[in-house]
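A protein chain is absent from this complex, but the other protein chains hold their places.
Chain lettering (A and B) follows the sequence in which the chains are written, and residue indices restart at 1 in each chain.
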Amino acid sequence: MAEKPKVIEKPDVLEKPDILKPPAPAPLVAYPIEVVVPEGRQQTPAVGQRASRADGRLHGLGQTKYIDDMYFPNMLFAKIKRAGIASAYIKSIDTKEAEAMPGVIAVITGRDIPCNSFGPSLKDQPVLADTRVFHSGDGVAAVAAISEQIATEALEKIKVEYQPITPVLDPLESLKLETPGIHAPSPNIYGHKIIKKGDVEKAFAESDRVFEGTFRTQMVEHVPLEPYACIAHWDPNGRVTIYSTLGRITLGRADVGRTLGIPMSRVRIVATVVGGNFGGKNEIRAEPVMALLSKKTGRPVKCVYTRAEEFTSSTTRHPLVMDYKTGVTKQGKILGRKIRLVLDGGAYCSWSETTLGKACILSAGPYNIENLYAEAFVVYTNKTMTGAMRGFGAPQVCFAYESHMDDIARALGMDPLEIRLLNAFDEGSLSPTSQKLHSVVVKESLLRAAKRFGWNGLGDDNGAGVKA
Amino acid sequence: MACMWYPIGFTVAANPSAAVVKVNEDGTATLLTGTVETGQGSLTILAQIVAQELGIATEDVHVVSADTDATPMDTGAIASRTTYVTGNAARMAAEKAKLTLFEVAAPLMGVKPTQLEAGDHKIFVKGFPQRNMHIGDVANHARVVSGQPPIGSASFNPETLALDPETGQGKPFGTYVYATQIAEVDVDDETGEVEVIRIVASHDCGTAINPMLVEGQVEGGVAMGVGFALEEEMLFDSQGRHVNPNLTNYIMPTSLDTPEIEVDIVDSYDPTGPFGAKGVGEPTLVPTAAAIANAIYDAVGVRITSLPATSEKVFKALQAKREQQPKQIGAGMSRDGAAGNSAPVQ
Partner (left out) sequence: MVNVTLKVNGETRSASVPGETTLLRLLRDQFNLTGAKLGCDVGDCGACTVIVDGQPVNSCLMLVGQVDGREVLTIEGLANADHLHPLQKLFEHFGSLQCGFCGPGVIISAKALLDENPDPSTEEIRDALGGNLCRCTGYTKMIEAIKGASCILRGEEVPAVKSA
């Protein structure tokens, strides 16, 4: 005999009807309407033109619709509960009290997700953490309610029992083989790359001087002005439409199809103008969660990250520890360079493999170096997952190799511009991976910048307002 | 100063983009692309590329983007690849539509399709521009008479070669860009505070499809670079919890911290890119921190080896430097301060 469904007694939320009211109809905003009809010969050729952006006018009028500006009838608002603990087993999640709150329509956890893992290369990232928490910003449950405030309050009512594990926070610590694997049985070192050319030890033996330096960079976040946002809703044919700030909708559609276990033809992802990406919105975040909440409630569901969640729960830039050793002649020509990079790969792989590759390839700098040994590792730590961010490792290694270059220049008594001109790529030079380079203009950019700046070699050491 | 090189596209892995161009019956056009506009102005650039190929104006091209139902696949606005990869796809798609127009126009003008060119809203005979037809007339004829609507569809993927697993040798990217940035800083040697006064940025982007948007990217990238060099840092406590997940304590450049930025675009042409273009989105941020670190060294002689170069770090380094320098004490100074044969005090 079937069990009678349990009825949760809730105070009648319709006592406060105002809270369910949709916003007033959009006001008539005045703006001039001009249809641009370009004359022949006036606007061609198009390449090289300082053409105005099509969205420039909309931005200035405040008429660009970002995800958070969209409203659908009967829409619910969702918030995600964040772990707040860097490393732990999840022993239990109790959502009963949250579900019973007036105004809360649905609550889901990682268990409700058909395929709870995704990632651009290694699929080690859960949509919602189910059994383990790997960083403090991991999502453990999601609530859909009739207002954002009620959803946020409901998060407090969700009780999660954790069994803490000691977190590993230092990438150099994580590099050691005896440190327990954070994602055991996978090792902590989840990526390794070597670039080898010539014989670097022989080059050091032949060098007049050998220089060493260690450089470190920090974890930073993209801070797009628009926080991550998405809205999901289903049509009667079992097709889900997701509006999202995703920068990669083709990949997003594949990921949503996979995590929800539905064919890709039943998924539609629409991105609007995004308020800044810089790499932080390149993989799915809350889309599958919103899709499931929307399916469960039968209503559109919107989720907008808070600014805090942008920091704790979206990707960041890899901190790097970089060791450089360079052998030069006394005229300043580089004979050999040895590099070791350790990338702090955060809690999940995300875009670390691409970053590892780029950082390793770029680490030698735009210089002709015949003898090179560059080795790079990426390791797990219990910090926010590191992923794509403008540059993929290049700003970090550039900081290292250019600081190192200036140190060498000063030790040899050379002008920093001269030592670079002596070593930089030319048209047809071979890169560290022996690729023949075309359209090379490093030296031109050096000379142009120096001329424009008014470069006059080494500056005076008087401590204020000096040229560098 | 700091110079750098940066690749366009994904490391070895395929990262194709597809595009569809449809020419309307009056000669204006629509471009369908799966890329997402994230603020950098990519849709404008793509419109300019299509307009150039078809010989019409930028405003004549309407771009439809970012809908997995309606637009063709795109690997995304990432790795500075949109101008190069999606741009090439858009140009090739426009070229296919244009060739349909040439096929339709050729018999009407009594020439072969290979003798035709497009420009100034006209299809004309190469070398004889006075023999022409308005592109709208050709497009309309194509639809209502020839029954060949001008639609072009194309995709592009940069040519790469996988890297050898032992030595890393191979061809990981289709093309690279180069740049130099020089920073002028003012360091207060009492507090260690660094102010960036001016940055000259000389960037290569191949052909600059829209110089105004390139300048915008350089200015934005330099501002982000200043933050990376001097201010921004996500902090964690000993338990791995975030200390500053907010904009009050995560210091980011404001209009008061951003220096005067001079942008210089290096003349360059890449035959593998659309009309010689490469890309510029990420490279703008790459050399800034190094240029600032080197400028600090030039100003006060301290080498900061870990970012961000906060005023605390610079101050500590200055103190350490002062302690190392030998103090020279004046000899024979009389009480009224007149020195005898003293050496100057550092």
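Just so we're on the same page, contacts are C-beta pairs under 8 Å (C-beta built on N, C-alpha and C of every residue); 3 or more make two chains touch, one makes a residue touch a chain.
Since this is a predicted model, take the numbers as computed values, not measurements.
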Visible contact partners (per top-of-document touch definition) of the missing chain: A, B
Per the touch definition above, residue among A:Pro45, A:Gly84 or A:Gly276 touching the missing chain: A:Gly276
Hidden-chain contact residue, picked from the options B:Pro7, B:Gly55, B:Gly119 or B:Gly216: B:Gly216
Contact with the hidden chain (one of A:Asp124, A:Asp138 or A:Glu226): A:Glu226
Residue numbers in chain A that touch the chain omitted from display: 18, 23-27, 29-32, 50, 52-53, 55-66, 68-69, 71, 222-227, 273-276, 278, 304, 306-307
Chain B residues that touch the omitted chain in the full complex: 38-41, 208, 211-216, 218-224, 246-248, 252, 254-256, 258, 261, 263-265
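Just so we're on the same page, only the chains that are shown with their structure count from here on.
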Centroid distance [mean C-alpha coordinates] between chain B and chain A, Å: 18
